[in-house]
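Each chain you see keeps its place in the complex, though not every chain is here.
Chain naming follows the written order as A and B, and within any one chain the residues start at number 1.
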Amino acid sequence: SGSEEKATSADELKTGLSKDEISNEAFKDLFPLQYDSYKKNDRMEDTKYSGSVKRSKFDHDKEPYLPVLFNGYGFATEYNEDRGHIYANEDVRAIARITDKSIGSCLTCKSTAVPHMIEEMGDDYWGGSFNEDIWPKAEAMGHSPIGCSDCHDPQTMDLRITRPSFIKAMESQGIDMSNPTKNDMRNYVCGQCHVEYYFAADNGEVTFPWANGFKPEDMYEYYETTAKEQGFEKDWIHNVSGTPMLKAQHPDYETHIEGPHGQAGVTCSDCHMPYDRVEGGKKKISSHWWTSPLKTMDQSCATCHSNRDLDDLKERVLNIQDTHMEALHKAEDISITSHYYVNKMITSGVSEAKIKEAQEHIRKGQWFWDIVAAESAAGFHNPQGAMDSLRVSIEESNAAINLAIEELTKKGVNLEEVKTEIEKVKKAVYDEKDNFKKKEKAINSYFPAQQPAPKK
Amino acid sequence: MLKKLLGIDKKMLLFIGVFAGIIVSVVTVKTLAYTDSPEFCSSCHIMTEVHDSFSDSNHAGLACGDCHLPHDTVVNKYTYKAKAGMTHVYFNTLGEAKIPKVLHATEGSHEVINENCISCHENTLQNVSHDAKDSCSSCHQAVPHGKGFKTEDYFKPPKPGELLENKGGTMNNG
């Protein structure tokens, strides 16, 4: 009852910061607790399937055959486990996927300077040269890696969406974005970046393929219709099978929304930003250490699952992940086979029409496992949904293989030999110790490249 | 530090007094009843959420102590109460550094609470054997806290400026 006296008119509270503030450090003195919590994002510690150590995804205990599967694309050169928000700028700078052809759009989810640049530059931001214009400009503006101003209004600290791509995409699905609830915002701030995207064909704008829905099949349909109509057909041509491919990226938001937690109204922030008592217990804040919730289960899970033994619950998560990863590896393996079979179709002189038909299945088959592999929770964000996607992937890769078997047999190709050669080439990739060179081992004289050598 | 001690509100002083009193056994029945009550327990900031969820439950008519203190014998009740009470005071003053990040009922609490469910609901339990699981809350997960793991507030648009007002940082942190 004494609380009324303390009440202040919320509308009048202001931080005193400029509305254009983009430096994390400017928030430090005002919000030392959140700032300290944010600083924990520099910690590096792994969990069984995820974690925060900068490690190659090509390592033997991760997905060693990715250099085959992404052959001919930057993701076959360097692809790492993601880590703390604090490293976003450092990592985007260092990655070999950035070349002189890279565009501004690549900075979109890494730097606090982006919203202002979009405002100032309009479409020139998206298509601008990353190395020559965009990055130097962001540095000059004094940007931070993913920071307070990306999610908060610097003057009121209200949560806000700073990446227009998200709003456009939600509206494309008919979702009203004019008056989100507090709960919605606890998903939306993450949905700005942890999503599947592509660069629009005309201006390079970061675009989310959501008009038909969030499921893998909905996004695939979008790519086959709307995206194609608008001139976007592929991310690259596969170097083994010559297929025009799509690359899937981190659909954490889409996967979570369709999963058991998302459907129950649980948000990203509930698990990844649980309430945390700091300053020796005196104060309670939202944790700003975005990492694996398996490191903070007491805060992240026990609030809702108060009647569960936490060791049991962790065990359950690991079971889900084990089942998931085994199936993922299987789907990847069948996808690999489909690429090499089609390579053999090409070199054996099978008709264009049949090759094209097989490539369509390859493209689809890879999409349905990649959208699962690219998601970050090893299946936990939607166990049944992810498995369903792998099921479709296997069907499609197999459809390509079926076609190849028929045509190759007609041409008198010895399939036993093809199988042996596939095992050999896989082994060469696996055994190569230098992760950067693995991609070269995916191609050899038996399975020659189907794409001009990747441009530098 | 001095400022901080003076800052302890009146209820906290009463709390300290009462538990000191229990130890020397010179308190009135009325004071004791007060220290079982929702008003008293929720006078601690840290108890706000559990109080809110409790007030919204079918058990809102009870006192916190009805569940959280042992009722098998009077001696037991007050020994436990003095111990638990002093623990709370300790945590809220000198022992702040040791307050857990998230409050969960301790194992001891769980046992006490479970006994209390059983003793109030004897009739239901006699009627149908109801002891299939380790504790009542294996099934009755949300009795009395946590019905709707989110308050209605979450499903309304945020109030402008509320993050400044409510939590964290140097702004009006309470």
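Heads up, the rule we're going with is that a contact is a pair of C-beta atoms (placed from the backbone, for glycine too) under 8 Å apart; a residue touches a chain by one contact, two chains touch by 3 or more.
It should be emphasised that the depicted structure is a prediction, and the values quoted were computed from it without experimental measurement.
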In terms of the displayed labels, this structure file contains the chains as A x2, B x1
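In the analysis below, only the chains that are shown with their structure count from here on.
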Chain-centre distance (mean CA atoms) for chain A and chain B, in whole Å, is 43
Within the complex, chain A is touched by chain B residues 91, 96-102, 104, 135, 137-138, 141, 146, 149-150, 153-165, 167-174
Note: in the complex, chain A contacts chain B through residues 6, 8, 10-15, 29-34, 152, 156-159, 179-183, 185-186, 265, 274-277, 280-286, 298-299, 302-304, 306-307
